[in-house]
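Worksheet for the structure shown next.
Removed: one protein chain of the complex. Kept in place: all other protein chains.
To keep things simple, chains are lettered A and B as they appear, and every chain counts its residues starting from 1.
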Amino acid sequence: MLRYLAGRLLRAILTIFLVIAFAFFVLHLSGDPAMMILSADAPPESIKAFREAWGLDRPLWQQFLAYLFHALQGDLGNSMRDGRPALQLVLERVPATLAITLPAFALKLFLGIPAGIYAALHRNSWADRLTMMVSVAGFTVPSFVLALVLVLVFSVQLGWLPSAGSDKPTSAILPIVTLGIAGAAILARFTRSAMLEVLGQPYIRAASAKGLRWRTVVVEHALPNAAIPTTTIVGFMVGTLIAGAVVVESVFAWPGIGRLLVSSVSNRDLAVVQAILLLVAATMVTSNIVVDAIYGWLDPRLRRGGARGR
Amino acid sequence: MAADRAHPGKLARFFEAWPPLTLLALAWIATMVIVAFGADFLAPYSFTGLDLRARLSPPVFMGGKWAHPLGSDELGRDVLSRLIMSIRLSLLIAFFGTLIAAAFGTVMGFVAAHFRGKVEGLILMMIDFQASVPFLIVALAVLAFFGNNLVLFVMLMGLNSWERYARIARGLTLSANEQGYAAAVRQLGATNFRVYGLHVLPNIASTLIVSMTITFPETILLESGLSFLGLGIQPPLTSLGNMVGYGREYLTRAPWIMLSPAAVIVLTTLSISIVGDWLRDRLDPTLR
Partner (left out) sequence: MTALLEVTDLSRTYEVRRGSWPFGKVATLHAVDGVSFELQAGRTLGLVGESGCGKTTTAKLVLGLVPVTGGQVRIAGESLPAGGTAAWRALRRRMQMVYQDPLGALDRRLSVGRQVMEPLAIHGLGGTEAERREKARAMMDAVGLAGHHFDRFPHELSGGQRQRIVLARALMLDPQLLVCDEPISALDVSIQAQVVNLLLALQQRLGLAYLFISHDLRMVRQVSHEVAVMYLGCIVEQGDPDRLFSAPAHPYTQALVSAIPTHARQKKRRLVLPGEPPNPVDRPAGCAFHPRCRHAVARCRVETPALRALADGRLAACHLAEQIAASAT
């Protein structure tokens, strides 16, 4: 198990390295940053100064090593717009984003998983049909449409909640609900199909045939086995805590990382975009490792380390 | 009653094979395709044409005039005409994006399964990478670095979800190569082109087509999301997401600007999902 996790860790570091390399080389493929940022008609001496400041006059591999070296020390360059360190700029936005993604995540879990389990246990009941209908909507209604419809109803028509901003405590409600509903629908659908799959297995029939109470069968046999596929999607949702709210933050003018990303992309503030990319990748990779550890705990077959080539 | 069940009528049998919901979904998709192809003939006005005397005129069902059945926007542009043009562009992008993803992913899957070893390891790593970082973020980063134009944007949409096809193609090809028909045909002396093109591809085509019904709505949602943020399709071109993004500014005064493209997005993705489920049941019951 320990070996297996160590192997995963190595792959995780490799992934992070890939992201850094991707960010670096894409940046350099996309043209001369000096020209792009200073505009082509800038005086030659300022272009030269810029190149020297950013180390653009050295060979590419040296630049890459320097970039890597700085990145490992947490120095991801300065924002090209206001000159502050990019990482600091990004980290400042983390609390605001978590303020809506964490409650939304809780909403997904406490709404989605029980709904999925209930739907699977009462297959073809009206509750099942309702869950499935809502979950299909979760897949097909884009979050910005859902957000705008909620604004239309609760802010414009009813006037109960603010439509945007972050100045009032109630401002967070609509973003949280928007994120939560969509995620809960997806989670409910996954949980339901995982449960149905497990409930159809011979060992469930065997367990109930040997006279166990249905409740015991569900709690001790079905749920732990259905938890395995569900963990994957939950893990993916943990990974999106940092940057899963790009669209929703933009709709509600919420000052989180997503909005910073969108504005940085519009302004072509590359250092900030790179920092966000790296932060997102690090979160995803970390949550993947955690999910793998949980897998090992849930699924005894994997404990012996034979989990390659899934 | 029992007799009815034993001898279902022609109509009942027809609806069993073609459920009404699926028929509705197919009808909607067909309408969208007709609209996309006939956009130039169907649009009553030029989609950039201004009509300053009829600014923010409401649609017919909200008490407006037939001159602008779905209303008009702040500049007096006809919402219906813009909607028709948006449907064309959004469907076009989603179609080519899905096609690129399917072609690229399938080829990568074949390559991985054919060469095994280091090449396969590299492709698997790319698949892992793709699956582990939300594509919206990657897309935003690429748009930040390279700027935006239509061709790049379509290619970017094509990069979304290629890994789904690569996984499917690799898995099925591996099992076909291991001891199945692919190994047998190769043993007969067939070239790789023949093995993959004439044997493996037709065998996995139904699974790939079903996957396309899953990635097509995803691509529509991605495109509309990016365009909504103002980072996808750029004016003067217009797409569904673009229209919603524009309509958001007039949410209180003119909600119809945003509602009709939003409805089209939802209905289209929903219809494709319904048809996809139906196709999956008919073509490939293993993909549940």
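In the analysis below, a residue touches a chain if its C-beta (ideal position, glycine included) is under 8 Å from a C-beta of that chain, and two chains touch if they have at least 3 such contacts.
Predicted, not measured: the structure shown is a model, and the values here were computed from it.
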{"item": "Touching residue (missing chain; options B:99, B:122, B:174 or B:190)", "value": "B:190"}
{"item": "Omitted-chain contact residue, chosen from B:31, B:48 or B:203", "value": "B:203"}
{"item": "Per the touch definition above, residue among A:10, A:133 or A:206 touching the missing chain", "value": "A:10"}
{"item": "Positions on chain B where the hidden chain makes contact", "value": "179-181, 183-185, 187-191, 194, 199, 202-203"}
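The criterion applied here is as follows: only the chains that are shown with their structure count from here on.
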{"item": "CA centroid of chain A to CA centroid of chain B, Å", "value": "23"}
{"item": "Residues on chain A engaged by chain B in the complex (per definition of touch)", "value": "11, 14-15, 18-19, 23, 26-27, 29-30, 136-137, 139-145, 148-149, 151-152, 156, 163, 193, 239-240, 243-244, 246-247, 250-251, 261-262, 264-266, 268-270, 273-274, 276-277, 280-281, 284-285, 288"}
{"item": "Residues of chain B defined as touching chain A within the complex", "value": "125, 128-129, 132-134, 136-138, 140-147, 217, 221, 224-225, 228-231, 241, 244-245, 248, 251-252, 255, 258, 262, 265-266, 269-270, 273, 288"}
